[in-house]
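With one protein chain held back, the other chains of the complex are shown just where they sit.
Just so it is clear, A, B and C label the chains in written order, and each chain counts residues from 1 on its own.
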Amino acid sequence: MTILRGVFPLLLALVLPGAMMAAGDGGARVMAVPIQPNVGVAIDLTASDNPNDAGGVINLEWAMDSGGVEPDSIGVVRLDPSGEADTLAVLPAGTVFYRDTTAVNGTEYTYKIVSYLGGKVAGVSETATAVASAQWLHSGRIGMLVILSIMAALILYYIETGKKGKELYIREIGGLAAVDDAVGRATEMGKPVLYIPGIMDMDDIQTIASMVILGRVARKTAEYGTTLLVPTSRSVVMSVAQEVVKEGYLQAGRPDAYVKENIQYLTDDQFGYAAGVDGIMVREKPAAIFLLGTFYAESLILAETGRSVGAIQIAGTAMPSQIPFFVAACDYTLIGEELFAASAYLSREPKLLGSLKGQDAAKLFFIVLIVLGVIASTVGQFWPPMATVADFLRDLVTVE
Amino acid sequence: MNWEILGIWLGAAVTLCLYSFLYRDNPFYKFVEHLFVGMSAGYWVIYSIYNVLIPNWWENLFPADGGFDAIWLVPGIFAMFMLARMVPKVAGLSRLALGMIVGTGAGLNMVTFFQSNALAQVKGTMISVAAGSVWEVFSSLVLVVGVVSGLVYFFFSKAHTGFVGRTANMGITILMVAFGASFGYTIMARLSLLIGRCTFLIEDWLPTIPAMLGLGG
Amino acid sequence: MANFFQKIGDLDRRVIFLLIALAVIIPITTDLIIPNIVGAEPSRDMFDYVDALPEGSNVIVSFDYDPSTMPELQPMAEAVVRHLFEKNHKVIGTALWPQGAALGQHAMSTLADSLGKEQYVDWVNLGYKTGGAVMIVRMGTSIKAVFPADRDNVPWEDIPMLEGINSLKDIQLVISLSAGDPGIIAWVMMAGDRYGIPIGGGCTAVSAPQLYTYLQTDQMVGLLGGLKGAADYETLVGIEEGPAVKGMSPQSIAHLVIMMFIIIGNISYFSRRKGGAR
Partner (left out) sequence: MRLVIPLAITFTAGMIMILNFFIPHQPFAFLGEHLQEWYMIVASGAIFLGTANLLHVHVRKMKLRLRNWQYSPVTIIGLVVMLILGLIYGVEEGKPFDYLFMNMVAPMGATMFSLLAFFVASAAFRAFRASNWRATLLLSSAFLVMLGQVPIGAMIWNKIPLAKVWLMAIPNTAGQRAVMIGAAMGVVATSLRMIFGIERSYLGGAD
């Protein structure tokens, strides 16, 4: 490859004096030159800037002329403005696409495809030129930007109204109404509360939501004087959980009751963590278990073991594949979005309730969008103009 | 010493010890559970060093062709902030690292969830409900009504009474059917895992027992 | 008796564990085979479609998987290729996954040997090409442009069975055995929706639910989902003790055990309610 790079401009200059000159002459189109009469050459070569990137990339596409002898391989040759040629790649015959990722933004390059036969250049395609550039807005994501902006505006607007003290309603959420009871029960029985924040790290929004709920639960256990155990599967989550629980105990006026060692890291390993938590369950026999966060296959391993020690279990996750197992094995399950509503529900803070109202408005927007899309698609089957509307709506929600 | 057979025995031993948990908690399970936690924790530390810290950080900080890329000091400093938690005096610095982790995660999650969990699903639901046979029309209707009523179930700021209540009820109904189906469907994959372990014990481990006895006797 | 049913609702779960273990261990140790029964399901649709193709049809079988999903997909590959050979169709192997080409080669060459089929006359393995969906679109206008030679570098022109095949339009059926992306979805969207080529396929159990929607909209002629799909095809082709049918035996028994427990649980629940002992 490196040898080719060095040798090739020379080779090209030898066999293609005409082409080199033509390029230098001011971009006159060069006809495809089959040097050996019968070899297949690339035709319809196009070069274009790769869209929606930070530049530096030019896409080349071509077709192979199917008449004639199949070349052994083909090469992509780039000429920079000074006319210096560079073989970017040698590709197997039959390739019809190449991406030049070494272009400099703003420089006009000329490309051609050469066909090799028996180690020699046997044919050359027409040339094509392109300039790489960077874009300021991703054209395939404008629809999403618009919708996301609307949603964000709605949510932030309702948070503001919430702050201003407008009375906001929130419906009953079974699993959350039971939090007090669960902690109370553990207190009566003199057994600990076990809080499992899922197996993902702090960058996961479900873990973040779980940490917020943990703060509320910690305050309750502090008030009731019950032990709270938090085994985690991530170091950062452990750190955050320690902070959050400490703060909860502080707010409840019981900073002395906070035991740092009760919030411990086990292992990053999914099933190693499950084994460890199962062990804690059967040995500590918690009376209440919270499983809130992101869970994968370990969900049922934990929930069934928790069930077997007789704990009251409150689970919640937005992982659609794991919800069925929590529904089957736990007393209460927060389904999907209910997990994210928990902090608002438990704290009744106006700004958080406002955020919930904003989420509802956003869902209403989507419902309207779906209904419109369905109507347009259905009517569009019989009345073409409506099909255009349906296509427009689908384009709007398409993200590249 | 035959390392391969020893490996099979190690694997079989830990497998059987872990399965003993199904009967009840016992010293064998406790032993292997503690071993599992320790070994896997060690595994992930080594994994992080060799698969992230060295290639993604160290080799960027000190590129192979010599030199020093100062910008890669930034993550190093943030990681130090995180580890500062171990020293009570400067533990507060870890908040800076946490801010970065949570911010990056929040921004990234927001766009990816919005793209693949919201928009892609909305798009998939924008279908014609008048195409094909009566059965297909019915199916399409169930799909659309299911998605919409399911979303209504998640309304928090409206009391679930009247029309909203009836729709939300329909939503939770569809959700229950979906959860049941998903549960029933997954059983097969879970059984496959057990079949895999049993096959290991029966076909890989059991045949080595005579050999071990032969060696011993 | 009623008392028995009331009590059994609180059955120690270790009894269930024991029965599940036995349900799995006994078929493995005794090579027990539970006969497979194929209902009116997508695997039968797929079999019927292949069966009804006129003799000598050109069928692309795309091996879009790798060794990690072999337990589910390799039995499908073998059953499908056997069926195609037996019906004297021409089998054109392709692969959207790099390692699929070798797995396909293994299935096709072994079966060809035992059924007396000849390479380049009855079957060819064009091998792997990168590009996924883009490659399929290109095949819509010229297959040869994508595969100038087969996996062993034999030029297209020198392969007799490919004479007269130019684009996907000359293909009567595409069967994609798919472990993910790129796979069936790419074939359905590009070859199926764009060029109207009938698409069938096989996939892992995990990805089947997502593909079932294509059956509802008739974008696929049939689908083999997971081990059961593979076992169905083995049964329909007449392979009696195929790997998939064998693998289904512990599954069948264990499923039966679980269903039996669900029924017992409910009988117990209702007899308790009747007895007022809630």
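Simple rule for what comes next: a residue touches a chain if its C-beta (ideal position, glycine included) is under 8 Å from a C-beta of that chain, and two chains touch if they have at least 3 such contacts.
Not measured: the values here are computed from a predicted model.
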{"item": "Touch partners, limited to displayed chains, of the chain removed from view", "value": "A, B, C"}
{"item": "Residue of C:57, C:141 or C:213 in touch with the missing chain, whole complex considered", "value": "C:213"}
{"item": "Residue among A:77, A:132, A:244 or A:374 touching the omitted chain", "value": "A:244"}
{"item": "Absent chain, residues of chain C that touch it", "value": "11, 13, 16-17, 20-21, 24, 34-42, 208-209, 212-213, 215-216, 228, 248, 251-252, 254-259, 261-262, 264-266, 269-270"}
{"item": "Chain not shown, touching residues in chain A", "value": "52-55, 134-138, 141, 144-145, 148, 151-152, 155-156, 159, 201-203, 205, 208-209, 211-212, 215, 232, 234-236, 238-240, 243-244, 246-247, 250, 261, 264-272, 274-275, 283, 297-298, 300-301, 303-304, 307, 318, 320, 323, 325, 327-329, 335-337, 339-341, 343, 351-352, 355-356, 358-359, 362-363, 366"}
{"item": "Residue ranges of chain B at the interface with the undisplayed chain", "value": "3, 6-8, 10-11, 14-15, 18-19, 21-22, 30-50, 52-53, 56-57, 71, 74-76, 78-80, 82-83, 85-86, 92, 95-111, 113-114, 117-118, 121-122, 124-125, 139, 142-147, 149-151, 153-154, 171-188, 190-191, 193-194, 196-197, 200"}
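By our rule, only the chains that are shown with their structure count from here on.
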{"item": "Those chains which touch chain B and also touch chain A", "value": "C"}
{"item": "Interface with more contacting C-beta pairs, comparing B-C to A-C", "value": "B-C"}
{"item": "Chain separated most widely from chain C, comparing mean CA positions", "value": "A"}
{"item": "Length of the line joining the C-alpha centres of chain B and chain C, rounded to whole Å", "value": "27"}
{"item": "Gap in Å, rounded to a whole number, between the CA centres of chain C and chain A", "value": "30"}
{"item": "Chain C: positions in contact with at least two other chains", "value": "none"}
{"item": "Residue numbers of chain A (touch at least two other chains)", "value": "none"}
{"item": "Contacting residues of chain A [partner chain B, same complex]", "value": "144, 147-148, 151, 168-171, 173, 201-205, 208, 236, 239-240, 265-269, 271-273, 275-276, 278-279, 282-283, 320-321, 323-325, 327-328, 335-338, 341, 344, 353, 356-357, 359-360, 363, 366-367, 369-371, 373-374, 376-378, 380-382, 390, 393-394, 397-399"}
{"item": "Complex contacts: residues of chain B adjacent to chain A", "value": "18, 21, 25, 29-30, 32-34, 36-41, 43-44, 82, 85, 94, 98, 101-102, 104-106, 108-111, 113-115, 118-120, 122-123, 125-131, 144, 147-148, 151-152, 154-160, 175-176, 179-180, 182-183, 186"}
{"item": "Footprint of chain A on chain C - complex, ascending", "value": "13, 131, 134, 138, 142, 144-149, 155"}
